[in-house]
Structure formats: C-alpha cells, structure tokens
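Let me begin by presenting the structure, written as structure tokens, before commenting on it.
In this view, the complex is presented without one of its protein chains, the others remaining in place.
We call the chains A, B and C, going by the order they appear; numbering starts again at 1 in every chain.
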Amino acid sequence: MDIQNLINSIAHDVEPYLAQGRPADYIPALAMESPQQFAMAVATLDGGLYATGLADKRFSIQSISKAFMLAHTLQRHGEALWQRVGKEPSGNPFNSLVQLEYEHGIPRNPFINAGALVVTDIAISEFGDSSSALRDFLREESGEPAIDFDYVIAASEAEHGHRNAALGHFMKSCNNITGGVEPLLAHYFRACSMRMNVRELARAGLFLANHGVSPVSGQQRLSRSQAKQVNAIMLTCGTYDAAGEFAYRVGLPCKSGVGGGILAVLPGKMSIAVWSPGLDARGNSLAGLEALDRFTTRSGESVF
Amino acid sequence: MDIQNLINSIAHDVEPYLAQGRPADYIPALAMESPQQFAMAVATLDGGLYATGLADKRFSIQSISKAFMLAHTLQRHGEALWQRVGKEPSGNPFNSLVQLEYEHGIPRNPFINAGALVVTDIAISEFGDSSSALRDFLREESGEPAIDFDYVIAASEAEHGHRNAALGHFMKSCNNITGGVEPLLAHYFRACSMRMNVRELARAGLFLANHGVSPVSGQQRLSRSQAKQVNAIMLTCGTYDAAGEFAYRVGLPCKSGVGGGILAVLPGKMSIAVWSPGLDARGNSLAGLEALDRFTTRSGESVF
Amino acid sequence: MDIQNLINSIAHDVEPYLAQGRPADYIPALAMESPQQFAMAVATLDGGLYATGLADKRFSIQSISKAFMLAHTLQRHGEALWQRVGKEPSGNPFNSLVQLEYEHGIPRNPFINAGALVVTDIAISEFGDSSSALRDFLREESGEPAIDFDYVIAASEAEHGHRNAALGHFMKSCNNITGGVEPLLAHYFRACSMRMNVRELARAGLFLANHGVSPVSGQQRLSRSQAKQVNAIMLTCGTYDAAGEFAYRVGLPCKSGVGGGILAVLPGKMSIAVWSPGLDARGNSLAGLEALDRFTTRSGESVF
Partner (left out) sequence: MDIQNLINSIAHDVEPYLAQGRPADYIPALAMESPQQFAMAVATLDGGLYATGLADKRFSIQSISKAFMLAHTLQRHGEALWQRVGKEPSGNPFNSLVQLEYEHGIPRNPFINAGALVVTDIAISEFGDSSSALRDFLREESGEPAIDFDYVIAASEAEHGHRNAALGHFMKSCNNITGGVEPLLAHYFRACSMRMNVRELARAGLFLANHGVSPVSGQQRLSRSQAKQVNAIMLTCGTYDAAGEFAYRVGLPCKSGVGGGILAVLPGKMSIAVWSPGLDARGNSLAGLEALDRFTTRSGESVF
C-alpha cells in the first residue's frame, strides 16, 4: 500500500463533500472555521508519517481529548474506574440527561459528556491539575512541546456550558462526582480546547495501535489489555450516536470531536488523523468520515 | 498457536463458572437444560476444525439465527434493507418497545427482536418460506443436511410470544411490516428454534471470517463489503446490551442466543462457537463469555 | 341561568371554530364527517333537557365509552379493579407503549387505551359479552332502546387496530390480560363504535352528576364514593394529554372521543354533551372545547 498516494487521492475525492458539512455553531471560535478545510495524516508503527492537506494547521481537538483522558486516567486509576462509568454504547445523544437519570448517575460510557466528566473528576483526584497533566501527556506523545490549550475556546465553552453544568450537578446529586462541579467543568473545557494538527494527533494515537506502548515516547502508556479495552470502547462508543455507522463503514476504533477531527486506530499497524470542520447531522466530520471510509475500503484494511 | 490444546485448557478453566449461570426459563424446553454442559469448536479458514466438550450435542441456536438471517437476506435484498432497520447499538433491552416508539417503528438494529422481525418480514417477501430457506442455508454452510427446526420449541415460543407479537403489531401500525403478523411470528420462532452443535455452528460461520466467501460451500454468501458490515453489527449489537462488555473483554464480532450458544468471528482467520446453557444477567452464556475472553487473551488474537 | 339561551348563543359563537378542526382520519367512516357540524345538549338533575344544533344526529362516541365502561365495570368488580390499572394522569399520548413498559404492563389510568383494554378484559370476565352489556347500560341510561353499535366502524377500527393489538399483547406478556387478545379487541372496538346523539349522551351521563344515582333509570349505578372517583379520573385523565388544559379552561370532569364528542359533568347539577367532529392537535373536539369553555365561563359554573 502506497499510503501517501492513497491519502492524496482521498483528499481529492472528498472535495465535493466539504461544502456539505456545517461547522459546530454553539461557540463563535468553532463556527468561524471554514468547512472547506481538510487534512489527513497517517502514522505507522514503523515510524512512517504521511500527510496531506492542511496538515500543519492546528484545530480544536474537542472530544478526541476524551480518548486520551481515558487512557491516561485508566493507567493511573486502574480497573476501579469502571465502577463509576460504564462501557456500553448509549443509544442516546452525547449530552443526554435521560439515560443518566434512569441509571442513577452512572454514565453509560466514558465518551458521552457525562462519562468524560466522571473520568475528569477521577483524573483530578489522581493528578490534581488534570488538564495540565493531559497536556503534558499529549506533548510527549506527539513529540511536540508547543501544543497547548486554547484559552479563548475554553472560556467560550464555559460560558455556554450550562448543559454540561447540568450533567455535573446531576451526577453530584447522585454522589458520582467527588470534587466541586465548577473546577471539574474548568478542567474539562480546558482539556477539550487543546489545539493539535493531524500530524501531531496521528503520532499521539500510536500507542493505541501498538498495544499500549508508544513508539514516540517509548513509554508503556497502557497494558496490552487496557489498550484493547480503549480501542473497543472507541469502536462501540467513540463517534456519538453514529458508532454503528462508523463500525459499518470504517471498521476501525475512532474518536471524533466537534472541532471536525477524528482519530482512528488500526491495531498493529497505524493510527490515522483526519480533520475537516464541516459536521454531519450526528456531529462527526462529514468529509472526515468519507475519507476514513475510503481509506479502509481501498486499502482493504479494517478490523473486520 | 495450538488451538486444540488451548480450547481443552479453556474447557477445564471455565468449569467453576458453569454453576453460576442460569438457563433461560421462559419456555420449558430451554429451562430443562443443565447448566453444567459446555462445548467449544473452532473452524479455521484453512480447513481445521477443533472441538472440545459436548461438541456433538445440538442445542437451540435461538438469536444466533439472526446473524444468518441478516446475511442471507442482505445478500438477496441488498442495501435497501437498511431503510427499514438501523445499524446502531440500542442501549436498551433486546425486546424493548420504548425506543421503537420514539423512533417510529424503525428498529435500531437487526439483532434486537424488533429488527429481526423486520428482517424476517423482508426475508418472507424475498424467499416466501423464509424459515425453510434459512434452514437450507445453514445445512449447506454447516455441511450437515440433518440439522433442523425444533418444532416443540417453536410452538412453545409462540405460546409465550406475546411480547414479540406486540413488537410485530406495533411495527405493523407504523407500516414497517408488510405481511401478516401471524405468519411473521411463525417464521421467526421457527428460525430461532434451529438445533445445531458447536462444530456445525463454527463451520456455518466461516463465510463471515472469509470476507463473505464460504470455504465450506464454496459460495460467495456476501460481498467483501457486506461481510465487513455484518461483522461490524455483530460487534456493536450482537450480544444484547452487553456489546460493550464483549468488545472490551473478547474483542471479536459475536452473536449470542438465549439457548447458551455464541458464535464469534476472527476476520481473516477463523470462526469460533461455544455453548453452555447457563446465562448471565444480560442473557449471554456465562461460561461462553469466560471461554471467549480466555481464547482471545491467551491467543493474543482479537480485532483490537 | 337560561340554559337554552346560553347554548344557542354558544352555538353561534363557536361557528368560526368549526373550520379549524380536522376530523380523525385514521378510519374512513370518521374521516368523512364534515367538521362544520355542531350539537350541544344539557340535561339537568331536575329533568330539564336543552339542546341546540344537530342534536338528533348520532355520532361515534369512541373513547367516551370508556367512562361508561369504567363505571359499569367498577360497580360490578369493585375496588379490586384498581390493582390492574392506575388512576394517575399519564403525561404521555393515549396510545403510548413507553410508560406501559416502564410500569410493567399496569396502565396509568383507565382512559388511556391500555387502561381501557384492561377494564374491558375485566368486563368480559364479569359480564361475558361485555360490549352488549355496555350497550344495554347505555340504552337504559339514555332511555333510548334504539341506540346501537356501528359494525362498519368497529370492523374498520379492527383492521387498523395494530397499535391496540400491540398494547394488548404487551399486557398479556405482563400477565395483565386474562383472556384472549383477539376477543378483547373485538369487544373494545365494538364498545367504541356506539352511536349516540348529544341528547342521549347528556342523559346517559346524569348518574355521574347525581352521586351515582340515575334520574333516568332510577338505578344506583355507582356508590356516592365511586361517582366521585369516576369524576375525579375524568377530570385528571379524561381528555388525552390535554387534561390540564381542560381543567384550566373548562373546570369540569370531561371525557372526549375522537368522533368529536365530549361529555362533561357538573356534579350536583347537570351533565353536558357536545359534538363537533373537527379535532384539535391533541385529539379533542376543537369547537367542543370552545363551547364548554364558554359554558362554564359565562355561567360561572365549574368545580373550581
């Protein structure tokens, strides 16, 4: 497989799809991104790094941070984490309160907002300044010490974050948040505001493709078993309520964000990052999904 | 990997778990099965067939039939099938009416009961006698012409099948069932009543591990892309509301049945069938899940 | 209060509203009724009977039959009835399956379809031919032996009755239906198909305004306490999911039907029947609600 040729060709093929997506519009900084932008990068376990499009442009990784926050916190806190958050697909929107109420404040999985808040609450108890700890993790794993939060976006999220505040207060009322709701939200929004480009993101995800051992930093980030677990949860829960669609079309563990980024993992081989800010109706990058679909279909590579 | 040794060892290891499961008790024929029974078989693409335990004993495949019914019907009816049934995990019990009502009679996926009823309705329109067509399919793919329905179980299911009747009538009221509800239920219960042993089941599932081409019958049962789709849906939706747990622990596309059977697929390599009638709280074979967990953990094989 | 003048005036005032409603369209016989029709009748405890509009035209009473079926069955079966059906407002559409599933097959109240099916199931166990028993009841209470079922409408309902079949089968699966689902539906649809005019309907409802004793037949149809109960349930649950709106605007116990009829009760004084086939978005007679609102507002009479 000539990866560079393949992704160049894909970048060309998805052009007609760029105009069909709509950037997230709930905060100004995301709404201003042009949907015409596209970038894709592939990092392989043997050290290859291939990129196409706006591969140097950093974007807001948003919910993709949840995959790293989970990995980081799972390593430190261990299996006990699963007593406070489930690992089943939710079948409901990512910010739904309904299921949370029926299930007494135990979020269905770590990738819906409620679940990510619980993981962040655990991360705060483990690391103290959990958002900075995540930033350090991402700097090491991307090999790029300059990546950072976007404080404007974090502030803007906080201002419009009443729904996440509702989730936090509700879980606090169920005794599934141990610290204060205010600092929890601050760390959560800050982690989501990280800016990275597809090259950095693909490299940062390599440890998930390599059974937990990072080829970038050389560190064992997760046990073999934990890496399998995180990939499994990405596949079943990583793309809002389109996990089935992604499994069906892409066939790889993926985690998406409303900034238009998607991180995909092909275990044993590579990690792939794609970015295009135009979203589909379910909140995933429209051109990003098209690109990943083509990548696995043409390469014949998928977990299935 | 010495498969025979591995499964022999697993059969030994799961013995303590046999007593922890409870056979399905909603119909007498299932309730009478002793939970002490266990069998496991592996069929490899290169023609290997390995088995341990009660590998010659046939059991009621129940919902495992849904995977074959889907494959069989998808090949004939094509993509149009997905206009009448979704492909997302449900997040709700397999026989729930709630989600179906919110979603106006379009079942979330083909493996919850409502979805399987829609697939059966399509199968009837395509094949006429859809349950017999499925039986023929399974006879060919298992290479065993003697396998058959269990008419006692089918009749018993029908007698206790008011909840499935409710699903059928509800979808009929939403115009998502084209034929009569009565014959639909009859075909559905008959298909679920098929009796197979783990050897037959593992062989019958090989086409899913071989990108749609059956090494047993030599037939192209599904296109490469459709085989990926069916595997994806098995992984995200195949084990009732424990899909996340299975992905996390087993890491393979699986389809389970309340008879205690589970079919698992390792794409490109093999298919695995396991049977033990004792179920866990979510309706999957308790010892079966333990066995598959051990199989992928010890062999290091999983899609992740 | 000059009742005749008042209702004549109201008939005039609601004319502009006639065109705003839409007849029920799920079965042909109802869909064909012109929404321009209107009738209103008031029967007082002292023997007065006042009418305006098309007071001789019989219409399909539909769900208004549920109030009589409840009264009739409650008298015979007694308090035990409340073990199988609740008496709380549902907060959900009249034919919803959702709440029924969460509440394990015990319908929220006797006026949603599921609840009326349970009452009918009890009625069958008490009276045998429950629909004929109800017809006898209504003939006696209206003083009009000619009123009867509309077999065409009953057959048409049955043909389109898959949603009610779903409710019946679901409750059967929860063991809250004791007899067969098929005969249950037949009796239910037949009872709903009764044709009465507003004069007959107002007279038939007088026992509810008179603490259970019928001034028409002279019979004690309900105990004083039971009459209070039925009125209370009419007020809180009698008008689909518009019970609050009716209480707020009309302030009387009411029971409506999709045929466009509404029966209202002013305890201690009178009963009122109104009919106009055009329905509002919640399934109640649009002009009927306007007429009742005016009646209580202008007369200063309501339970509040």
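Please note the rule applied: a residue touches a chain if its C-beta (ideal position, glycine included) is under 8 Å from a C-beta of that chain, and two chains touch if they have at least 3 such contacts.
Note that the structure is predicted; figures quoted are calculated from it, not measured.
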- Touching the absent chain in the whole complex: find that residue among A:Asp2, A:Asp56 or A:Glu101. A:Glu101
- Across C:Gly21, C:Gly53 or C:Pro89, the one contacting the chain not displayed is C:Pro89
- Query: Among C:Leu138, C:Ile233 or C:Ala273, which residue is in touch with the absent chain?
  - Reply: C:Ile233
- Item | Those residues of chain A which, in the complete complex, touch the missing chain | 96-98, 100-102, 160, 162-163, 165-170, 172-173, 181
- Since one chain has been left out of the picture, which residues of chain C touch it in the full complex? 86-92, 99, 108-109, 224-225, 227-229, 231-233, 235-237, 241-245, 247-248, 251, 253, 267, 297, 302-304
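The criterion applied here is as follows: only the chains that are shown with their structure count from here on.
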- Query: Once you find the CA centre of chain B and the CA centre of chain C, what distance in Å lies between them?
  - Reply: 47
- Query: Where the centres are mean C-alpha positions, what is the separation of chain A from chain C, in Å?
  - Reply: 55
- Message: Using the touch definition from the top, which residues of chain B touch two or more other chains?
- Response: none
